[in-house]
Structure formats: structure tokens, C-alpha cells
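To start, I am sharing the structure in question, which I have written as C-alpha cells.
For this depiction, one protein chain was excluded, whereas all remaining protein chains were kept in their positions.
Up next, chain A:
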Amino acid sequence: MLPSDYTTSQLDVLEAEAIHIMREVAAEFERPCLLFSGGKDSIVMLRIAEKAFWPAPIPFPLMHVDTGHNFPEVIEFRDRRVAELGARLVVASVQASIDAGRVAEETGRRASRNRLQTTTLLDAIEEHEFDAVFGGARRDEEKARAKERVFSFRDDFGQWDPKNQRPELWNLYNARIRKGEHIRVFPLSNWTELDIWDYIRREKIEIPAIYFAHSRTVFERDGMLLADSEVVHRGDDEPTFETVVRYRTVGDMTCTGAVQSTAATIEEIIAEIAATRITERGATRADDRASEAAMEDRKKEGYF
């Protein structure tokens, strides 16, 4: 029951805004879809979709861009959650893009399928004629994202033009596009990492086990701890060791680092995040370290 002094907590305000955005998309687009990776942000986004349309089912399919290098725990979680909801899941496979000759596998020690995902994603959007694609990106994650609209226009080539964005006023979103163009929609734009965790705690939302502290065989590269796995090309000069870690973000195994942590509960994670002095992408994403504008460049090409 809500209090009657008409105050609303920050999570209630953020949730109401995200629900409004989702309903706006369902009302104005023909073929939306929601990107669901099994990561915490997309899990929260999925819960908000459930809330926005209850008691009706979520009126659009989910899509996962599967690099084939995902954490098995996360794929298991993804499939279980999709089954619970009775939702339709579209899996866009990077391996299939490689097999079809659409993209070439990177070689060498730092080979990753992270960047290849963009082609797979754009191909899937075209194939399924999706006109709106929900993503879980937040503006606090990265400085290029801080400038992105909630309704972010993408041209025929799926590209983002940061210098030519549509102004966005009040809660009025411009959903008009031509055939072949699409809108990326970010209902969690105004959430911070801590808001996400507070919400997961409040709503008692299940998340994949790798977010909690566990013992894992890892090796160190560029100050990051990468999981030892057959999909990660580890050099002989990169010895493995076993330690207790958890993940702050969930992405491709080849470029997502673990952090040393003993946080085994949501409460402990929140305490750790509140005290941390490093951003989640800075701590755990090799892909953003390439250059100062790494994210901006990938986004322009059509990355999430």
C-alpha cells in the first residue's frame, strides 16, 4: 500500500517512467522486441515489461544476440526465465553470421566476438522487421551513452548520429520512422547501477549465479580477471589461478572481467557497489578500454 502523503521513492518514479516508455512503444510501433541477455539490466527491463502489460502477456518477443561465448549459467537462466513467462525468444547467433560469411572471426590473443554482434543484431532486426528495439543501456554507464535519447533513432544502416538527435521533451516521445529505420528504446536511461541493485532487492528478482561471489579459475590481463575457458585465448605468459570472484556485468566471456569479491547476497553486493570507486564498465569491460571514444564508435555502427 502506498503512503498517502503523495511522495514517491526514486525507484517508484523510475519504474513509472520505464512503464510509461514501454507502453508508448507497444502503442506506437508495429513490431517491437526486447533485447534480453540474461544480464541484470535486461532482467530488470523484463520485469518492467511484465508490470507494464499485466495481466496481459508481454506483447512483443525477446531477442538475444548470442555470441556463442556466453557464460553457461546465464544461458540456462535466460531459457528458464523465458519459459516461465511463456515469452517468444528470438536467438540471433553470431556463429551463424560467421558461418554465412557475414563477419570474420577475429584472430589472436584478444579475439572477441563482441564487435561482431553488431552485424548479427542489425541483420536480425532487418530479418524480423523490428521497428523498435528495447535495450537495457543506462546513461550513467558511459559518457557517449549520457547523451543518448530514450527513443534513439537509427537510420537504414542501423547507425546512430550523435550530432543529429531528435530533441526529447517532457514525456513525449517521437516514434515516427520510415520503413527500414528503427528506434532503440532505453527505458532504464535514468537508472544508475545502484538503482538497478536496489530494485532487484526490493522486487526480489532472481539473477544468474555469476553475479554472486564464487570460486573460479581466472587469469589476469590488463589488470582484469578473465575466466579461463576454451573460448578465451590465453597466452603461456598468463598463468591461471583460483580465486573468489563475482561479475558486475555479464557479457561475452572474452571481454568481461570478474572482480574479486566475497559478496554473496544482494545486500552485500549493494554495500560493495556503494563503496566502490570504479565504474562497472571500467572495472570489467575490455571493449571500452580500446580508446576514449570506443563506445561512441561502436554505437555509431549500431551496437547496443
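Just so we're on the same page, a residue touches a chain if its C-beta (ideal position, glycine included) is under 8 Å from a C-beta of that chain, and two chains touch if they have at least 3 such contacts; residues count from 1.
To be clear about the criterion, contacts and distances are computed from a predicted model.
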**Request:** One chain of this complex is missing from the view, so tell me which of "Iron complex transport system ATP-binding protein", "Insulinase family protein", "Sugar ABC transporter permease" or "Sulfate adenylyltransferase subunit 1" is its UniProt name.
**Result:** "Sulfate adenylyltransferase subunit 1"
**Given A:Ala100, A:Ala146 or A:Ala264, the one touching the chain that is not displayed** = A:Ala146
**Message:** Which candidate, A:Glu106, A:Glu268 or A:Glu296, sits in contact with the chain we can't see?
**Reply:** A:Glu296
**Request:** Please give every residue of chain A in contact with the chain that is not shown.
**Result:** 1-2, 4-10, 12-17, 19-20, 23-24, 26-27, 50-57, 139-140, 142-147, 162-163, 165-172, 174, 176-178, 189-190, 192, 194-195, 276-279, 282-283, 292-293, 296-297
